[in-house]
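All protein chains but one are shown in place.
We call the chains A, B and C, going by the order they appear; numbering starts again at 1 in every chain.
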Amino acid sequence: MRTGVWLVGARGSVATTSIVGALALRAGLTGPTGCVTELPELRGPALPSFADLVFGGHDVVDTPLPKRAEALAAAGVLPGRLVDALAGELAEVEAALRPAPTGGSPADRVAAVAHDLSEFRRRHALDRVVLVNVSATEPAPEPHPAHHDLAALRAALAGPAEVLPPSSRYAYAAFTAGCPYVDFTPSTGARLPALAALAQERGLPYAGHDGKTGETLVKSVLAPMFALRHLAVRSWSGVNLLGGGDGATLAEPAANAAKVASKQRVLGETLGYVPQGDTRIDHVAELGDFKTAWDLVTFVGFLGTGMRLEFTWHGCDSALAAPLVLDLARLTAAAHAAGRTGPLAELAFFFKDGIDAPTHALAEQWTLLREFVAGLHAGAA
Amino acid sequence: MRTGVWLVGARGSVATTSIVGALALRAGLTGPTGCVTELPELRGPALPSFADLVFGGHDVVDTPLPKRAEALAAAGVLPGRLVDALAGELAEVEAALRPAPTGGSPADRVAAVAHDLSEFRRRHALDRVVLVNVSATEPAPEPHPAHHDLAALRAALAGPAEVLPPSSRYAYAAFTAGCPYVDFTPSTGARLPALAALAQERGLPYAGHDGKTGETLVKSVLAPMFALRHLAVRSWSGVNLLGGGDGATLAEPAANAAKVASKQRVLGETLGYVPQGDTRIDHVAELGDFKTAWDLVTFVGFLGTGMRLEFTWHGCDSALAAPLVLDLARLTAAAHAAGRTGPLAELAFFFKDGIDAPTHALAEQWTLLREFVAGLHAGAA
Amino acid sequence: MRTGVWLVGARGSVATTSIVGALALRAGLTGPTGCVTELPELRGPALPSFADLVFGGHDVVDTPLPKRAEALAAAGVLPGRLVDALAGELAEVEAALRPAPTGGSPADRVAAVAHDLSEFRRRHALDRVVLVNVSATEPAPEPHPAHHDLAALRAALAGPAEVLPPSSRYAYAAFTAGCPYVDFTPSTGARLPALAALAQERGLPYAGHDGKTGETLVKSVLAPMFALRHLAVRSWSGVNLLGGGDGATLAEPAANAAKVASKQRVLGETLGYVPQGDTRIDHVAELGDFKTAWDLVTFVGFLGTGMRLEFTWHGCDSALAAPLVLDLARLTAAAHAAGRTGPLAELAFFFKDGIDAPTHALAEQWTLLREFVAGLHAGAA
Partner (left out) sequence: MRTGVWLVGARGSVATTSIVGALALRAGLTGPTGCVTELPELRGPALPSFADLVFGGHDVVDTPLPKRAEALAAAGVLPGRLVDALAGELAEVEAALRPAPTGGSPADRVAAVAHDLSEFRRRHALDRVVLVNVSATEPAPEPHPAHHDLAALRAALAGPAEVLPPSSRYAYAAFTAGCPYVDFTPSTGARLPALAALAQERGLPYAGHDGKTGETLVKSVLAPMFALRHLAVRSWSGVNLLGGGDGATLAEPAANAAKVASKQRVLGETLGYVPQGDTRIDHVAELGDFKTAWDLVTFVGFLGTGMRLEFTWHGCDSALAAPLVLDLARLTAAAHAAGRTGPLAELAFFFKDGIDAPTHALAEQWTLLREFVAGLHAGAA
C-alpha cells in the first residue's frame, strides 16, 4: 500500500522531523518511540508500513530540506548522525517538494495544488496521497456566505477575492484531487460546511484539529482526574513559553486567539463547567524548538478545603508532533482504503480540538481509537 | 439499609473528617464534593444514604472526638461552623467509640474487638457493619507459617506470641463478627492467605490497600499518558513532605518502606518497565495536615529527544481521604448486601495498591468501578 | 513623636492590614514579623514607636474599616481574634477616615485634601503626618507641559481640566499641607518635576515607587546572583496570578503596563542587559488576597552550557505590604524630623522602582538603608 504523505509546510520543524524520522525508521536507524501506531494494541496489517510512505509537499520558504535538518540537528532536536546517514534520502524528498503556488486567482492556486498532488501520485505510483497541514497557524478567517454552500464556494473561488484561508484552500485542493486531508494545526482547514460537502461528494475522510503535543495532552488526563474524583476545579491558568517559528506566529494576537480557544476546550467539556483562568502563549526565541508550559490548578475538596496542583512541561514540540504526523497519515490512509468518508472523530486522541470529538478525556479517546483501529485491521485481514 | 461504619483509628484526622463530613451531609450543611459515589454515573439505590450511616470505632488515643474536630478546624482542615453546628451529633459518635483492646492473648483481643462490633450492630439495630482501617501505617510483619493456613492461624492466636500485626488482627476480628473489612492504609490487613480463607468461609467481601489521595492519584493518570503516547519514561523521582501524625509515622523507615513500595507499583505495572528514581517521604511538622509532593519525570520522545515534566501537589490528606472512606464504606456495604465474597478488585480506583487490581490506570479503574456499581444498582432495583 | 499616617485607599486590603497590625503591635497582641524597622540592625530612637502612630485616610469606597477587617479575617489574611480584640480601636480609626473629595475643580479637591490633613494633624495634636498612597494602580497619565513647571501647574490646577492623575493630586495636596509623601504603588505620585519643585520649596521628603513585596523581591536577589557569578541570563519570563481588587485593576491594560515596566526594571539595571521574556499579570479572582507568581530563567554558563531556574512564589500581598507601609511611614517621618528634603533614594530597599535608586540589588539596598537609619539614630540620640 504505497502511500504519499504531502506536507503543507514541508520545510518546517515538524515536517522535517517527520520526514527524517520516517526515513530513519525505514532504514532501521531508530526505534518507534512516540509512534502511537507502533504500540502493540494498534499495530497491524491495515496500516501502511514506514517503508510504504513517500514524502512530498509545499512550502513558501525555500531553504532545502537537508539544510533544515542540519539546523535542527545543531539545535538538539535531531541526532546529527541520522541527518548525515540519510543525506541521500533527504535530497530525494527535497526533489519532490514544490513551491507553494502564488499569483493568479484562488481557483488557479487550488488547481495548481491539485495538479501537484496528482502528479506526485502518478510519478510515484502511489495508491493514495494524504495531505497533512503542518504550516503556521492562521488567524480565524472572516465569515463568508460561500463557506456554507459548496456551489457558492465554487463560484466564489473563480473570483479574485480571497474567500478561503490557505489551510482551507489546501483542503479544497486535496478533496478535488481525491486526497484525504489532516489538519495538525488549529487553522480552519476542512472545518467549513462547504468543504464537508465536498469531502462527502468525493467520498473522502478527513481529520483535525491541532495536534495535542504538550500542555493540552497533560490537561486531557488531569481534568478527567479531577472530574472522576468529584473535586471542584476553581481556576486553571497556564502560560506557554515557546521559541521557534511557531512561537513568533502564535505571539500574533489573532493566531494566539485560535490556539488558546483550542487549548481551553478540554476543560469546559471535561469538567462540565469552565473554571477561572486563562492560557497564555508568549514567544521567547531563546527557547528554540523547546517549549516550557506552566499550569496552576486550584481546586476544592471535601468540606471546602482549598488545594492546588502545578506542573511544568518542558517539551520539544517537533519531537512530540512528528510521530503523530506519521500516525495520522497512516491511520487516515487506512481509513480511506477502508472506504471511510467524512470526519474521523475516532482520531480525537491526537487532537486538542478533534472534529466531532465525543470526549476530551484521553483515556476514553484511547478506547475509541483502539476500537477504530481494530476495525480497520479486521477489515484488512 | 442501616449501615455501621466502624473506624480503627477513629480519633485520627481522616476518621474525624469522615465523621464530621457524613454528619454534615446528613444535615444538609455541606455538599458532596470529593464523594465519588455521588457522581451521577454512580449514584443509585444500592448504596446506603449518608443518613443510613452510623459511626463507631476503636482508637488507642483518648482525646474526645469533638476536641479533635476543633483542632482540625483550627488547622484549617474543617470549617469551624460545621464543628459547632454538629456538636451534639459528634458527642453521640464519641459515645459509640471504644478503647482499642490491650492486654491478654492475641485471641483475647480479637474476641474483644468482635464483641464490640457485635454490640455496636445490636445496639443500633444495624443491617451490617463495615470495618475500615484508617489507623497509622504499620511496618511489614515478619513472615509466619500461620499466615498461610487458617487452622494454623487459629491455633497460633491462642498462644502468647504476636503472630498478626494489628491491622490483620482487626481483619480477623471483623470476619469473625461477620463484618466486611476495608484497609485504607498500606498495612497488611486482610492480605494474608489465612485471612482470605476466613473471609471465604464467612462469605464476606473485603477491600484495600492504601487510599489513593495525592501523588499516586496524579501518577495513575500521568503514567498511562506516557504509555499511550509511546513515550519512554527514563526516571520518575518523587518527594513527599508531610506533617501531622501520618508524617511522623511514615518517617519511620519500616513504615516508609511499606508506603513507598505501594506508591511505586503504579509505574512498573502501567509502563511495563521500572524507570530510575525513588519516592521519598519526609516529615515536616510545620506542614500540618497538608502535604506537598514534588515529582520529576524525565522522558524520551521520537529520535531520542529528552524532555521533562514536573509537578507539585499541595493537598490536604484528610480532606482527600475522608470522602473516599465514606465511598468505600457505602460500596462495600452494598457489595455485602449483594452477596459478594472475597476481594473487591473493582474498587482499585480508590487504592494505590488495589488487591488483585487488574490495572493501575485511573481511567480503566473507573470503567471497572462504573460497571461494578451499575451491577449493584441493577440488583437492588 | 506623635506621627499621623494618612492612607489614600484607607479601606483597601493593604491599609486595613497595616492598621490592624499597628494596633495589634501597640496592644502587644502580635510580634513584628515582616517589619524591617524592627530588625536589630535598624531599631532605635529616631523612629516613632507603633504607639506613636495615629491613622487616618481617604477612600472612595465606604464599607467601614471593621467590616473590611472581618472580611479579611474570613479570607485568612488576618487572624479573627485580632479583629475581635481590636474592635474598639478600629472604630476609632474608622471615625478618622474621610470620603475622597469629588466634584469641583482639581484645585478644589486639592484644597479639600489639604484641609483634611491639617484638620487631622490639629485634632490629634500630631508632630507630623505622612501621607502614604496605597490606592489602586493608575494608568500612566497623558504628558502635559504643566508637569514640568510648578507655576504652570498651579495655573493649570485652577482650570477645569484634569491635569494631574489622582496619585499626583494627593502628592500636591500633601506637600501643600506640609506633609511628606510615600507612594507604595506604581502610579505617578510625586514623580513629576513640578512636584519635586514643590517638595523642595516646602522642605519635604518623599519616597516611592511600588512596594517590593513578591516576585520582584525574589528577582532583586536572584538577578545579582547571576551577575556576581558571571552567568549570562538569556530569558526571564514571569506570570503573576492574583485575585482581589488589585488583580482586577491590574488586568486593565494601562495599569498593567505601568506595573510591568516597574517589575522589569530590576533586570536591565542589575544585569546590564535586558534578557528576553515578559512579565504577565493575570486576574484570577479565586486566588483572593493571595498571589502566585511563576518565573522561568534560562541562562548560560561556562563554554555555553544552557541551564535553567524556575520559582513559584505563593504570597499574601497584604501581609507582605502592610509591615512595609508601617516601616515607610516611620522612616519617612524620621527623615522629615531630621530635616531631609527631596527624594529618599536610601529607601530603595522597599521599592520595585525606587526614585533615584542607585542599585536594584537587594543586598546593596540594605547597606544603603542601614547607613541611612544609623545616621537618623545618631542625629536623634
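Odds and ends about this structure:
Methods note: a residue touches a chain if its C-beta (ideal position, glycine included) is under 8 Å from a C-beta of that chain, and two chains touch if they have at least 3 such contacts.
Everything numeric in this text was worked out from a predicted model, so none of it was measured.
The undisplayed chain touches these shown chains across the complete complex, B, C. Which of C:71, C:152 or C:218 touches the hidden chain is settled by the complete complex: it is C:218. The chain that is not drawn here is touched, among residues C:7, C:20 or C:146, by C:20. Within the whole complex, the absent chain has one touching residue among C:47, C:182, C:319 or C:333, and that is C:319. Of C:300, C:345 or C:380, it is C:300 that touches the chain left out of the display. Within the complete assembly, residues 17, 20-21, 24, 30, 32-36, 38-39, 76-79, 82, 217-218, 220-222, 224-225, 228-232, 300-305, 307-316, 319-320, 322-323, 349, 361-364, 366 of subunit C touch the chain that is not shown. Residue positions on subunit B in contact with the hidden chain: 234-235, 237, 239, 241, 275-278, 280, 282, 284-287, 292, 294, 296, 298, 310, 312, in rising order.
In the analysis below, only the chains that are shown with their structure count from here on.
The touch graph of these protein chains is an open line. Between subunit B and subunit C the centroid-to-centroid distance comes to 50 Å (mean Cα coordinates, whole Å). Centroid to centroid, with C-alpha atoms defining each point, subunit A and subunit C lie 49 Å apart.
Centres computed as Cα averages put subunit A at a distance of 43 Å from subunit B. Shown for subunit A are the residues in touch with two or more other chains, namely 310, 312.
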